[in-house]
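As you look at this complex, bear in mind that one protein chain is not there, while each of the others sits in place.
We call the chains A, B and C, going by the order they appear; numbering starts again at 1 in every chain.
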Amino acid sequence: MSEAQSSFRESRLDEIRREASQFGTVQQAGIRAAGSPLPKASPQTGYYQQHLLKEPQWTPLVPLYFFVGGASGSLGVIGSLADLIGENDDLARKARHMATAGSTISSVLLIADLGRPSRFLNMLRIFKPQSVMSVGSWVLSGFSAFAAASTLADILDTQIDGSPIATFLRTIGRTGCTVLGMPFHNYTGVLIGATAIPVWNNRVRSLPREFGMSGLQSAVSLLELSGETDSNALNAIGLVAAAFETWEGIELLRTRDRELAPTKQGLTGALIQTAGVLSGPLPIALRLASLFTSRRRRRLRQAAALSGIIGSLCLRYGWVAAGTVSARDWRIPLNIPEPDASTSFDRRAADSLTRRTP
Amino acid sequence: MPGLGTSVGRGGATTAQQSLADSDAILIMGSSMAEQHPVGYQWVVEARERGCKVIHVDPRFTRTSATADIWVPLRAGSDIVFLGGLIHYVLENEKWFKEYVLHYTNASTILRDDYVDAEDAGGLFSGWDAEKKKYDPETWLYKGSEPKKENGQSLPGHHDAGGGHAKDRGGEAGNTTEFETDDTLQHPRCIFQVLKRHFARYTPEMVERSCGVPQDVFLRVAETYAAASGRSKTGCICYAVGWTQHSTGVQIIRAAAILQLLLGNFGRPGGGILALRGHASIQGSTDIPTLYDILPGYMPMPFFDADSKTFEQYIKQHSTEAGLWTKFEDFMVSFLKAWYGDAATKENQWGFNFLPRVTGDHSELGYWLDMKDGKLEGLFVMGQNPAVGAPNGRLQRKAMANLKWLVVRDLVEIETSTFWKDSPEIERGELRTEDIATEVFLMPAAGPAEKSGSFTNTQRLLQWHNKAVEPPGDARSELWFVYHLGRMFKGRAARERTPKNDALNALTWELPTEGAVAEPSAEAVLAEINGRDLTTGKLLSTFEDLKRDGTTMSGCWIYTGVKPAENRNVANERSAHDALGHGWGFAWPKDTRIIYNRASAAPDGTPWSEEKKFVWWDEEKREWTGKDITDFKKDMPPDHKRDLSKGGLEALDGDKPFGMHPDGRGWLYVNSGLKDGPLPTHFEPLESPVENPLYPQHQSNPPSDKKQRPDNPYASTPHDSRFPFVLTTYRLTEHHTAGGMSRSLSHLSELQPELFAEISLELAELTGVSPNDYVTIVTPRALISARALVTPRMTPLIIQGHQIHQVGLPYHWGWKGIVTGDVANDLLAISQDPNVRIMETKGLVCNLIPGRHPAGHKALDELHELLEERP
Amino acid sequence: MSGATDHTGIQPGEVTSFLTDSTLCIGCKACEVACKEWNGISADGYDFTGWSYDNTAALGHSTWRHVKFVEGEITPGIGGNSAQQLSWEFSSDVCKHCEVAGCLEACPTGSLVRTEFGSVFLQPDICNGCSYCVISCPFGVVQKNEDDGRAFKCTFCTDRQKAGMMPACAKACPTESIKFGRLDELKVEAQVRLATLQSRGMTDAQIYDPTHTSVKGIHSMFIIRGEPETYNLPPRPEVPTIYLKDAWKSAAFEAVAMVGAVVASFFFLGRKG
Partner (left out) sequence: MLRDLLSRWPVLQQIRTGSDGTGAESWSERTRNLKPKTAGCEVTRGVCPYCAVGCGQLVYHKDGKLISIEGDPASPISRGHLCPKGSNTHQLHTHPGRLTKVKYRRPHAKDWEDIDLDTAMNMIADRVWDARERTFEETRNGESLMQTTAIAHLGGATLDNEENYLIKKLFSGGLGMVCISNQARI
């Protein structure tokens, strides 16, 4: 090529080629650098390797909602049962108040995430059993009401002794919190599991368990951070939850489905694996250690709690982000095996992509 | 016009789009009908689903190819070789429709002894004047017919200034009613034999060599199409500017007409030639021409010094002794009465001298070069965007800077109106805004739904559109603009009654107006176009009633009948009662949907077959009847013998369907009227990468005009090492011409947002371009950048042994609108074919290099560098 | 004004459908524009993709009809209508209006509803933009318009259908490759068309209508040549609700486990001292 022509070469093109040689692809729409295959629609490439599924359009508030909801659901249960069974009135009261606060924050987060927050009430327009989002909205509303009721009961108690209203509110409040706390603390696992997003529906069985136990652990952890570091009961619950998480983590690692790639690779993979450690083995170790020392017990319990909370947050953010990555995979929904057959810009290679499968 | 006009008598499409559904084979060539006329294409698809074979011949694999049965890649500019090949095949293999050819064409007519065919003279016909680069057609005439020589002027139809639109007949040069025939077709000088010899070398081998079409593919096309012929089968040919925009455009269409005549396809359902027009009323704007060389109804403008001395002389020159043009004087007098009313009297030759005389090439490209040379003062542009749409855009835009004033009327601020402000020439420093003295008026125009009026569509059908709402703000219709401007001039002329203003003072200019803005009544204009009987004041229902004694008037004789009564506007009638749509609009002439339909019956007047029964002679009623208005004298029996004394159609035999011709026949051979010869002959485009394999002595069409000058340079041809590739330009479905009606609309712009060049994978590899890269395309005129659309749909062709790469380039983009891009037409040269002065856009040469051209003045430096380069 | 109207003769209550026949499509994109014009949808970007002539790329909140362009190989002498090979295929995509619709099942507000024509309609006056439908559609059709806050998709021109008018895209389609009519009739028509195409040697022609999956069939069927994957049509689309049973089961199990853990812990370890 003559000088005049080479001086023509736009620097932009060289950048594109560099990017291509570095990353194998170029992000800009449709751009393919020389040596890479022609954009194609074929049984091997799908439609120009354009992903079929739409990405989740949730704001970062949603994973946070998952965390808060999971925690306050579990707190509701703890708060309703703890002092019935044992003499843990303060702990139970604290749990109930936290649950009430949590459910309120949950509602705020959920509303804030809506495209049209003013229309939040439309959530209660119908009740749709087959829609997890609908069920969840009702559960959230119900739980908030019952939590509020039991909190109100507590306040009344401090004013008048044995007021019948307080008794009534306490009874229905705690019953409600126990009953609705169960779905409320883990329905979000069902929510994302029962969607078209491959990485999620591949784990549709384990996600509710994982999210639930994660909620329980953060509930325990929050109580501990609020000072309840003496309760062995809490420590025991924490151990159970952490054990569950550890098992789930191992399960996930053992499953080799390609749908799960986002849980093992990239930023999302890192988040989820970190979550596994922070809410599994690490808290277990710390909690066990706390049993054999009285001096450091408090610190160790607080460390375990902190690790559990951060783990739970990583888990929620990790899984939601994984959904976005998974939605971008154009092969899975089309059952197209990897890797992409096309390798070079060579005419024959391009041809092989266009030839019909017999 | 001349391609079809000289062959069969009228320049318009001979059939209706709906009739395509009755075809047994459809040949689409020089058009991507599915892309440019999608809704018309439904009839092709319908035919296809009924088993009709659809053949698409095109350099690119387009959306039309993608829905056709056979696609044939063809080197842009080799069309005549391909069609000549088909003609050769039909003649050699006896596939021609004998009865039709014998009775309905001039195959049996014998030529003069001194006629020399291009085949025998290396590409030139007899009568060539090397000095003037033009033909004297005298030797082309039929044996026995008298040349119309007047005081040493060139023969009618061959005037230098001619623009070729007044060619709805041909044969003006001689008295074509006197000639000899040989019905055995054996006479060596009879047209049939001449034709055979002329196309003898257009063999499948030659087609392969020149067009790059493999022989077996060519033969499959030939067999398939030739089969759509005879009593019970018909085939139709669809073309568009893919044929016309060549230096041999007219002759390409001639070749198609010859093929259709040989196969007996004119005037029959599912047959004929469908010229596909690209603008809503492009047919209308030649019927009622905003063109320099004709008057409404294809009557020629008087040429200075040639035939314009006296009215008698003018009439004598342009009327014939038989056929419809014997009524030329009736049409012309009625026309002059329409324009000049009472001021047109027998004494003043019906105001003939009010008409301006044509003194030269006043066509767009002709006067644009004058504009560039500072010879023009003012310009009106209405609904056109030459800054983007016209060839050699740089010259076009620079020329406008030499105007004193410019009036642009459009819906949006188009590039033409802002050349002084933001054109590439300003950006590159070739022009400086402050240096440009041109005054510019940009006037808002009314949209089609904001005014009433008629469009004439591609099948000669006038359809009325009704005003629905008022135009916004100061937007007005062109009707309003011209009418009120006219009133001002009339006023001024009335005050200064000088000879100069005679025409203005004589001009009839009274129209009823309506509404707050005083919008003139379009229907009143239509009434004037239709014509009246001045004695009774009644509107006329057929041009047959027009008279030469000044008792009738008609603004456009072929439209007479569109408004037959005060309370009727046939163009606005909307109750179709048959497939061809009778009852819906008005098709000229006389609401005939398929013209020359006398040919749909055998010479004896009976239908050729049940399948193709269309128009036939009813013996009881003694008249022609059938599914269409007969394009013939209704009560003239098939066995009628011509009576020259009567004139008109009665001066023709009863078995001669082509009534515009003085012999009533379809012309395989055109004895005069075409400036580049009586028969189609292949010449290479003005810029071509290959030698002319048929006539090495004459690379390109001898009489064509390159307008070569420093600001309109050409590549050396053949083989210019700087420009190794073939370039062809075209349109996309998603945009409209120069973009004024599409690039400003979001819903269309998003569908095709950027200028791109379609290239093959091979060319991409050759030039080191990868998909979506920017590339720069270079011709001697300009360089532009586009995105590369690398696609297997483009394929290199093997021409005379070596690979020819083609670059496809849509031309819709400019620098204004929602989506912008370089102007593809900057690459083209201003050239003129000999007959209609159209430029060549479909076949030229270019270079393609990776990367985007630099901005500003650097771009021009790059261009010059590249032009000097000789590896 | 006289002359024919575009009344379909279909009464509310009759189930309607599209049948988009790619073998009749000429890739003109009239359906895309007619849809945007009727529904007043704005343009969604002016990017050049280089994917043949497709610059629309995909269905979305502001693209409810999308014509796909699939390029194959070309051979001189063979047009796109000949059976020998796929050269250049066009196919106009649209919301599938599933028999069992993921978006419809997922919508918590009842914004998405089943209409009297059997189609799935998103009520813009109800939608609160929770965007759960977006991830519940196995065809990736529904999308939330971030600027507007609500989700959008093909309305099946319910407003037109209620007045007996044909959907805008089907009406505009120059070659009638987008057919609109009664579902049962179109199912038959599709079979007949397929038989015709195969008799012409187009053995690669097929009807896309996933009746064999949990989607249980769609109200906008397609006739395509080649593999559905080429057109981004999933071979086995499933409605996410099929996962519900398993999900709730394990949720219940885990909830019980939690209560168990809480009760046990406090019972044995709750007491002070």
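Odds and ends about this structure:
Basically, a contact is a pair of C-beta atoms (placed from the backbone, for glycine too) under 8 Å apart; a residue touches a chain by one contact, two chains touch by 3 or more.
On a predicted model such as this, the values are computed, not experimentally measured, just so you know.
Seen in the complete assembly, the chain not on display touches A, B, C. If you put the hidden chain back, the residue from B:Met382, B:Leu534, B:Leu644 or B:Leu766 that touches it is B:Met382. Contact with the omitted chain, checked across B:Gln36, B:Ser210, B:Asn392 or B:Ser423, is made by B:Gln36. Note that of B:Lys98, B:Arg197 or B:Lys421, the residue touching the chain absent from this view is B:Lys421. Looking at C:Pro174, C:Pro228 or C:Gly270, the residue that reaches the missing chain in the full complex is C:Pro174. Considering B:Thr733, B:Thr767 or B:Ser785, the position touching the chain not shown turns out to be B:Thr733 (whole complex). Take chain A: the residues that touch the chain left off the picture are 124-131, 134.
In the full complex, chain C touches the omitted chain through residues 1-6, 28-30, 32-34, 37-38, 104-105, 110-114, 116, 121, 123, 125-126, 158-160, 162-163, 165, 168, 171-174, 176.
We take it that only the chains that are shown with their structure count from here on.
Across A-B and A-C, the chain pair carrying more C-beta contacts is A-C.
A straight line joining the Cα centres of chain B and chain C is 45 Å long. Look at where the CA atoms of chain A average out and do the same for chain B: the two points lie 68 Å apart.
Centre-to-centre spacing of chain A and chain C amounts to 29 Å, using the average Cα coordinate of each chain. Counting partners per residue, chain B has 771-772, 790-792 as the residues that reach two or more other chains.
The set of chain C residues touching two or more other chains comprises 47-48, 50, 52, 71-73.
Those residues of chain B lying in contact with chain A across their complex are 761-762, 765, 768-774, 776, 790-792, 849-853, 862, 865-866, 869, 871.
Touching chain A in their complex are the following residues of chain C: 47-52, 54, 57-58, 60, 68-73, 85-86, 102, 105-111, 126-132, 134-146, 148-151, 204, 226-227, 229-232, 234-238, 240-241, 243-244, 246-259, 261-272. Those residues of chain A whose C-beta lies close enough to touch chain B in the complex are 1-2, 4-5, 7-10, 12-13, 16, 30-36, 38-39, 345, 347, 350, 354.
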